[in-house]
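Structure in structure tokens, see below.
Only a portion of the chains appears, each positioned as in the full assembly.
Every chain is named by a letter (A and B) in the order it is written, and numbering of its residues begins at 1.
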Amino acid sequence: MALVLNEDQQLFKNTAADFVKRESPVSRLRRLRDSGDQDGFSRELWGRMAELGWQSIIIPEAYGGLGMGYLDLACVLEECGRNLVPEPLISTLLLGANAVLLGGSEEQKSEILPRVAEGSMLLALAYHERGARYDCCRCETRAERGENGYTLQGEKVLVFDGMAADKLLVSARESGAANDRNGISLFLLDPNAAGVELSAQSTVDTRKAAVLRLSGVEVPAAALLGSSGEAGTVLSEVIDRATAGLCAEMLGSMQGASAMTLDYLKTREQFGVKIGSFQALKHRAVQMFVELELSRSAVLGACDAIDQGSEKTAELISVAKARCSDAAVLIAHEGIQMHGGIGMTDEHDIGFYAKRARACELTFGDAAYHRDRYARLQGF
Amino acid sequence: MGELEEFRKETEAWLDANCPPSMRWSETPGTNPALNDDLAWGGRKATYPNPEVKQWLDLMAEKGWTAPTWPQAYGGGGLSKAEAKILSEEMRRLRIKPPLVGFGLTMIGPLLLEYGSEEQKLRFLNEVCRGEIRWCQGYSEPDAGSDLASLRTRAILDGDEWVVNGQKVWTSYADLSDWMFCLVRTDPDVRKQEGITFLLFDMESPGVSVKPIELISGYSPFCETFLEDVRVPKDQVVGGVNNGWTMAKALLGHERSMISEAFHEREESNQLVDLADKYIGRDVHGRLADATIRDRIAQLTMNKACLDLTLRRSKEAAKQGQQPGPESSIFKYYATELNKDRTALALNVLGPQALGWEGDGFDAAELQATRSWLRARGNSIEGGTSEVQLNIIAKRVLGLPD
């Protein structure tokens, strides 16, 4: 096990940092928002990320990927988080590609994963339903098996980057009650198929999502991802990995917000002195720093556990998400408060960080949810 | 029947007979619209959501009851404190909305009553009472913030006029206001608090320009106001030249008590519980199904109860003629921090639906909750930051050394 980056990883991380710094300052996110960009990100930049191999990191070599681990991926995600880079790594790679990787047949993997790795295919995982909160197995969308395939009926919300996706992965229930882990299947879906309606959602952090309405959508039998009725387990593991990845991104965003706030404390003057010389603010700044260091340890611990196939993986992912959620909200709120009036204006970037922090907090489970899950996993 | 009882009877009868239906709060809990939506703010640029709003303003202004205790000579009602209390009680009982709101009644009006010249009172207070003038406040400046006294907007006397240059920020609704009251530096060579003057001017004066500020919540209740060679007649100084700091402190007191009052508006129902009912639901015992959310809602609800009791304590003491006790120093700080906590917790209650900003799949209450959380971040900044409040309490109330 290793909680410290090796030389290769450090180099990889530095390269990512340079790229992000050069190509995607926060002002790019603002421009995308203000121009009303439909995707909310740049397909051109996505292609260049693929050239750097980012979409290949966790895809096995057999499917055209690099076969690297989550500690490696975390290096990239952290740097993306630092500048709030909006490209769909979480949705396409961590949700979409992971669902194929963990749940798909050999044929499906061979068809889809190379295209994700080369940056030519965008995926979205449509699993979340209104009212499900953080239960990925809560599924009322139905799949009726017919002679030549399935008929899908139901509604999904908050399908991240669902409007831009080339292919959708949809969870639907073949049997069981709404909360059962068993009885759920995953289907590959063409967004242009008959009966599929997608409508756009904008989220508080200026990202894009979709409502997906399925009205008697017919899909062939080959659209079934992996085995029938067993997607509950796949989904749980996919969400866990996506959570670890999101935590790495949050770690970067926290650093971005902290650095901005510390910089303000060191330059802004009031009452004739730098406000960073006020002891009360100093102590609060240290609290932010403490949270940041603990978050870093938790993220490294979770990613390392995935890479090692540790039996403590789920616990460590909950430790990371709980810690990152609380830390991100603290740093967001303190960031605005310490900036004072200017922090309340849309003109200043700190607000983008605050909004992203809470959006991340409320994605894949907030701190209280993960404390409860951790206790359950630990048997209390 | 005593005179006051007579007055109560007449007041009730008049109010009930004259107040139009739309100017009464709904009796169904939780269905009251946001406060600002159908209240009259007055002024030249005023728009009224429906004719009854204007009708009610005019009726009440005619009786002087937009400012019940102000002298009749200035457009007020000339009521005694006891009579004004009865009026307020009857309006509350009949669920009648105030005919007019704004800084004219709550801030500049009281200041002029205390410090204004007779001419100023006659001129401005009558307009205020009739809802003909809307005021904004020019205090904060780009680099001043919590350190109000370091303001840099400069006024230089040129004949009978002050020539003002500088910039104000955080002027609430400057774009909808007719006049501004503000602080300007008239003597740069003395201690910074001593060279400040309190000025009034018309927002249509040449050289005044206004730019709304967009907030993180998407709203724009504040503006930046640019002042370029704005000429202000000498008689629009209040309280004397270089005496602005005294005016500022008097007004700041009004503002802080107003802000904590704003958070005191009694809730018709417990919003957090209503939200939790909708997004989390109940267990078999009828309890909110998530025990940690329940605990946090209880905590904030109980904090609110403590704050309300503290406000009541302070009011009762005032009624008994006692000086404001030390508890009054905590209102602004605690009310705003509590509101921040409540709006922040609401998002955890909503869960993923709190991610909404616009588009399909989010209902109005969800979108509002997220924006309210963002808007509330400013509560502990505007009107004196929480940090400044804590400094003041540490020094003035606890007597801790500098």
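Note that in this section a residue touches a chain if its C-beta (ideal position, glycine included) is under 8 Å from a C-beta of that chain, and two chains touch if they have at least 3 such contacts.
This one's a predicted model, so the numbers in the text were calculated from it and none came from an experiment.
Visitor: In the full structure file, how many copies does each labelled chain have?
Guide: Full-complex copy numbers, labelled as displayed: A x2, B x2.
In this text, only the chains that are shown with their structure count from here on.
Visitor: Compute the distance, rounded to whole Å, between the mean C-alpha positions of subunit A and subunit B.
Guide: So the centre of subunit A lies 41 Å away from the centre of subunit B.
Visitor: Under the stated contact criterion, what part of subunit A meets subunit B in this complex?
Guide: 128, 130-134, 157-158, 199-206, 209, 211, 269-272, 278, 280-281, 329, 333, 336-337, 340-341, 343-347, 351, 354-355, 358-359, 362-363, 366, 368, 371-372
Visitor: Name, in rising order, each residue of subunit B that touches subunit A in their complex.
Guide: Subunit B residues touching subunit A: 140, 143, 145-147, 150, 169-170, 213-216, 218, 279-280, 290, 292-293, 340, 344, 347-348, 350-362, 370, 373-374, 377-378, 380-382, 385-387, 390.
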